[in-house]
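Omission of a single protein chain aside, the complex is shown with its protein chains in their original locations.
After this line comes chain A, so read on.
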């Protein structure tokens, strides 16, 4: 028993120790770091320059001028909202195109993670910890500085936890603490979906579980890690991606389903709030309102007038883009007046009394950021409201139920709603699959039948959302609107790719089982060469992990290929072999 314990722990020690087992020659310093972070930045206020980049760590990391400017402006509260003390929030920026910093671990992650957590290479997140305190020794009278962790990972709670540990230490002890923290991160294992990881950082260990595509969606709220912690853990993060939905939505809870429809159908939405923390949390909550469906348009948890996409996103010469923006500057109330959907989040006051029902107002009546919390829109929801969930939540407020529990209830409700909407689509998609018997080694791999909207809508009569949801309303209208938005395209292409890969794999397996050498015996040379070339293509795809098959199958295929080639005339053999 004791010996067992010992052995269990060994792989972990190997992962964490530097000197103990020298890194494999392919792992260079900072490789592991960049699986998690792109860099850490320190942004300060310079009397002459305004916000300025004081430090980028590690020093060799490259950011373009535009990225630096965006990071600088987004790392400070935009309006003079009096964020005294410490403020935590996050933002999202576009990565400047044309740069190659592809990370292999991110490909591996994307293959196995839930679709909505996939890393989008075109964007960076910035996780900010801003400190503002009075300091008479500084000419401006204030100490104002931000530590920003720049990362591709959409793990909001984890990265916020990290910046919360790192920033105060940095403000107290300066660069050595940043070095120490980044060095710790450079020892971390890869973010492999499905694994529970122990991540040492600045004297404590945080334990996280990386979600996997094969996790059960329903019930996931309750499912916790099944792995016994192998080392003393100081902090267990319940989730690396789920944020506190309840607190984020509390001022506008009455409009929960309206917001769900807006996000589902890819409507432009702007969130106005008094602080970057509130607006970032609300935007993030909106994006995850349709989980497990992936929100496919751009979103900016915190957006300022200095952002390089400011003009593009606020122009009045064309319709507002289908994006979600979070803003705090009162200036936006005017600039974005023409936006069709405005979510106004007030200060979450400590009192737990349920707010009065807020009427939907015409967005044109919204002049300033001082307007009351609410959703200002002309959008008419397709579905009727589920009053039960609102009652349960407001009961929870009265009973002072913990926000974690409220959030879990809310998440559950939204998940079931999204599933009711998606199940008919998934079912229809499955019906587009070719039959197993149509997979023949002597033909090309079969393809998915095309998606036909009208045909799908016909299926709703007998297997529509009414099977799983009691909500009445114009579901068909909602589907039609959904089909026109990027979320549908994103979902459809993801499924299509998945199915085609599966079909390719099945086809490959069928090829392997077939006695090809026997089959080619009475075939024309042209046909055989054609087969050889097709097999080669497949092998390359399989080796690049584009087709999910075992290496065993690939090996068998290689064997077949060799035998077929050796059955050909010698001159042809040499030509084909050189291309192998």
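One rule holds in what follows: contacts are C-beta pairs under 8 Å (C-beta built on N, C-alpha and C of every residue); 3 or more make two chains touch, one makes a residue touch a chain; residues count from 1.
By definition in this document, contacts and distances are computed from a predicted model.
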item: UniProt protein name of the chain not shown, from "DNA 5'-3' helicase", "Ubiquitin thioesterase", "Ras-related protein Rab-22A" or "AP-2 complex subunit alpha"; value: "Ras-related protein Rab-22A"
item: Sole contact to the chain not displayed, among A:53, A:149 or A:205; value: A:205
item: Which residue of A:181, A:210, A:245 or A:478 touches the chain not shown here; value: A:181
item: Contact set of chain A toward the excluded chain (per top definition); value: 1-2, 5-6, 9, 12-13, 16-21, 169, 172-173, 176-177, 179-181, 183-184, 187, 200, 202-205, 223-226, 228-232, 234, 236
